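Here the complex is missing a single protein chain, while all its other protein chains stay put.
Up next, chain A:
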Amino acid sequence: MSSSAPASRRNSAISNKSTSTTTPDKPTPTHLDLRTLRYVSPPDDNLCCPICHSPFLDPIQTRCRHTFCSDCIAEALKNSETCPIDRKPITDEGLSPAPILIANMVNDLVVYCPNAENGCTETVPRHLVEGHVRETCGWVQVECGVGGCKEMVRRNETSMECLHRLVKCEFCLEEVRRMDLDIHYDTCAGISTDCPHCLTDYKRSDWKSHVQSCPEASIPCSSSVYGCPTILPRREMARHESTCSFVHLTPVFRRHESQISELALENRMLRRRLDLLYPRATQPESNTNSEEPQGPSVLDEQTYHILSEQEHLRTDLDRLSESMVALEMKHTMHFINENMRVKEEMVAMRTAINGVRMQMHWLLNMRAQAPFQPMMPMMGMGVMQQQAQVVAQGGTTTQGGETVQRRHSEHQNVKL
């Protein structure tokens, strides 16, 4: 470094500052806050102001040999007339420019152009940055000036022609500003473009419909919803789909889907019916469910009552008719039993009556055959004797028996 260079740098920095302060009312694009500059490499702490923690701007030394930016120390002294580091009293007279070595070191620090975010890639020593922005930076907005045009334009876009006049797009015949033409071309519907898949030329407006059928465009397998991860160009998809097991299973999936949705529907209907039958159990739920107003639920309750009543009646009826049948059966059985018993009894009685009749006939016969024999004494003895006599007279009584029977029948006709 030559000895004259630092002095000239410092002079240029000062002159920059003076020019920017002489034209404060014009909001020139070159106006620049040096505190916001970004440094290419992190600055040494010894070159940083202890107040603003940035490399010194116009460094100033106090009488206590501490260094600050001139603006920083001026502001600090307005607040308190002491050194911000050691609190020693300071007045404006106690300030002097810092050693030129320090000033040169901070002025030589390399910074990014303030328009770096817009695209300027320049890095310059800090004392040159104002000149760069004012004179050469291509990313500063300047007046167009062509034909008195007042619009702003980036410096690196200025040319002999005004970029603000309207021109006609040769493809779609729309009018756009000259400077916007490049952007317009990117979206212009009239410009033909290569399909990125099949590399055929299409008008941009047609391309949208083409890409729906482009054989080279990658599409997912038609069974991707059922889990097939394959993505292939459209022309190869048919081959894939003929072998894809997901595609083969798709009818099954579909059927299951529709079955599930049917079952869900049915389930919903059943639940609704259940709600109708047992409204009490689901009351809190149906209350929170705002879909159903109060009216229908009252109706449901009445319907429920009627339905349950009917159900009760039906079971009652069933039970009654059942017991009726049982009763009938029982009655019939009873009747038959009774009947049979009566019949048997009647048969028995008839037999008994016949026996009695036989005896009576015999007795009558006996009386008719032996009218002089006293009947009175000892009935039992008499009967025994009579029987014995009958047995003894076996053969001889046959004729007599016939007459007895004849008489007996005469008696019977009379008596019975």
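What we mean here is this: contacts are C-beta pairs under 8 Å (C-beta built on N, C-alpha and C of every residue); 3 or more make two chains touch, one makes a residue touch a chain; residues count from 1.
Note that in this section contacts and distances are computed from a predicted model.
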| item | value |
| --- | --- |
| "Terpenoid cyclases/Protein prenyltransferase", "Ubiquitin-conjugating enzyme E2 2", "18S rRNA (guanine-N(7))-methyltransferase" or "Adenylyltransferase and sulfurtransferase MOCS3" - which is the UniProt name of the missing chain | "Ubiquitin-conjugating enzyme E2 2" |
| Of A:I51, A:C198, A:V211 or A:L276, the one touching the omitted chain in the full complex | A:I51 |
| Per the touch definition above, residue among A:A76, A:C120 or A:M237 touching the missing chain | A:A76 |
| Residues of chain A in contact with the chain not shown | 33, 35-36, 50-54, 71-72, 75-76, 78-80, 82, 84-85, 87 |
